[in-house]
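To keep things clear, I will list the structure first and then write my remarks on it.
Only a single protein chain was left out; the remaining protein chains are all shown in position.
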Amino acid sequence: MMILSRLLGCQEQLGFLHQSKEELTDSHPVVCNRNILVELEEGVGVAVMKMKSPPVNSLSLDFLTEFSISLEKLENDRGCRGVILTSAVPKIFSAGLDIKEMCGKSAEHYAEFWRAVQEMWLKLYKSNMVTIAAINGNCPAGGCLMAVSCDYRIMAENPKYSIGLNETQLGIVAPFWFKDTIANTIGHRATERSLQLGLLYSASDALKIGIVDELVPEEKVLNAAAATMSQWLAIPDYARQISKSMMRKPTLDRLLTHRESDIQNFVSFVTKDSIQKSLQTYMESLKQRKG
Amino acid sequence: MMILSRLLGCQEQLGFLHQSKEELTDSHPVVCNRNILVELEEGVGVAVMKMKSPPVNSLSLDFLTEFSISLEKLENDRGCRGVILTSAVPKIFSAGLDIKEMCGKSAEHYAEFWRAVQEMWLKLYKSNMVTIAAINGNCPAGGCLMAVSCDYRIMAENPKYSIGLNETQLGIVAPFWFKDTIANTIGHRATERSLQLGLLYSASDALKIGIVDELVPEEKVLNAAAATMSQWLAIPDYARQISKSMMRKPTLDRLLTHRESDIQNFVSFVTKDSIQKSLQTYMESLKQRKG
Partner (left out) sequence: MMILSRLLGCQEQLGFLHQSKEELTDSHPVVCNRNILVELEEGVGVAVMKMKSPPVNSLSLDFLTEFSISLEKLENDRGCRGVILTSAVPKIFSAGLDIKEMCGKSAEHYAEFWRAVQEMWLKLYKSNMVTIAAINGNCPAGGCLMAVSCDYRIMAENPKYSIGLNETQLGIVAPFWFKDTIANTIGHRATERSLQLGLLYSASDALKIGIVDELVPEEKVLNAAAATMSQWLAIPDYARQISKSMMRKPTLDRLLTHRESDIQNFVSFVTKDSIQKSLQTYMESLKQRKG
């Protein structure tokens, strides 16, 4: 557990360092980027990725790019066999896609942004590493997608936190691969109802319906994730990876096959006047809520 | 709830009116056909379709044709966003396909009948409106298909009512799109067992296995449906409709692709001497039960 206590300690000191790699000690290399803090404990072979992009870990183009690069580095690191994904921002895991990337920008920008969203998911869903989401805050929309793309989900049993694909509540639509990922987790019927209503589940409802696998008190989320990780790492990597791939490949292939048309769909959707208008309204309401 | 109390009141007075459209008041147009009473409350945008073809709301060719026409009219009515499907006949939602349409008729008739069964399902399963089944009576076979084709199911918690695809108990077989629809609702395993045994579930078992979403006292079924409807209508139509279509299109496409062969299968099955004989025997037993 040393890695966890150290991370909790170092995070404020590190602040928003921009270097791509920094070694605090010989045994605990820490990578601190703008949006995500990555610490790999080499002896154990487990990295913790802490999203730290206040106020709500929005998935901006910048964030997504950094996420994909960080994950790819770990993927190629033979010393890393598992990743715990969590948040360094209190009360929020991730609020999902950054609406600022979808408003008042060019079609080219929207396309680039959407490709980055796809890339994040492709990398996470097909990761050969064991991936565990330590959900220590609210987890709507794209945040929920990240969580259900992991191998296992542990959520803080805080009644204020919820998780779900709530896109329709904002008048937008989760793309087919969000749908596939959640359907692989909770089944067809629960997905149909969940997506149509844009349901956000309380932690206890999320456990009942199977969006998360386990609830623990908030302060124990990281410890529980580490404990679960060691169970998963007890399985020979090769056999586990083939089994995982067998389950996920058809879903991954569906996006790979339709990747360009999916981008086009997004661009033509988001450039609609009506959608721009409602996203603008929504952004204004968010600003006023803060103010 | 005004629409509900008014419907309960007007239904006997209207009787079996044959006109295709009749306005009782400016705000509450009511369509009363032979088999189905349709009332649309325009302010709310919700229609109630009450099946009223005693004794058991059998899905005859006549009934099915009227059902598809009524639903299409509502579909094309911009004032209608949701439909509650229920029964005006006590103790029965619908007994399913009318066996009289499958006995002693010509191959042409069987083909026409089956196409009408398909059409009813295609229209209901792909409806852009919110569809809620208010199951206030027994709901076997084709009645169950109608219910599971809706977006949400509320059933009266009356221990005498049951629901399920019980075809095999009569020696017949639910077609593949019945199977797909129920599997989308309760999953592969429960479907396999359910279809092979022709299981009819009590209301409480139906809730456990997920064939229905909610149980309420019998007198509250319509009120509960109206309450649920308003939750669903709180979601922007466009986003909800795309989400629904994303979930259901593959299942719909499967029948559209195999529609003609499915008709041929039905005709060649039902024209078998052995099947005709057992359907005749079954019809006789039904007559004697009544007498």
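All chains are identified by letter, namely A and B, in their written order; residue positions are counted from 1 within each chain.
In this text, a residue touches a chain if its C-beta (ideal position, glycine included) is under 8 Å from a C-beta of that chain, and two chains touch if they have at least 3 such contacts.
Just so it is clear, the structure is predicted and the values come from calculations on it, not from any experiment.
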| item | value |
| --- | --- |
| Sole residue of A:F63, A:F93, A:Y110 or A:W232 that reaches the chain not shown, by the stated touch rule | A:W232 |
| Of B:E72, B:E192, B:D253 or B:E284, the residue in touch with the unshown chain | B:E192 |
| Listed residues A:S106, A:S204 or A:S243, member touching the removed chain | A:S243 |
| Listed residues A:N33, A:S94, A:S127 or A:T185, member touching the removed chain | A:T185 |
| Hidden partner chain, residues of chain A it touches | 151-152, 183-187, 210, 213, 231-232, 235-236, 238-240, 242-244, 246-248 |
| Chain B, residues in touch with the chain not shown (by the definition above) | 167-174, 176, 179, 187-189, 191-193, 195-198 |
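Note that in this section only the chains that are shown with their structure count from here on.
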| item | value |
| --- | --- |
| Rotation in the CA alignment of chain A with chain B, degrees, nearest 5 | 120 |
| Whole-Å gap between the CA centroids of chain A and chain B | 41 |
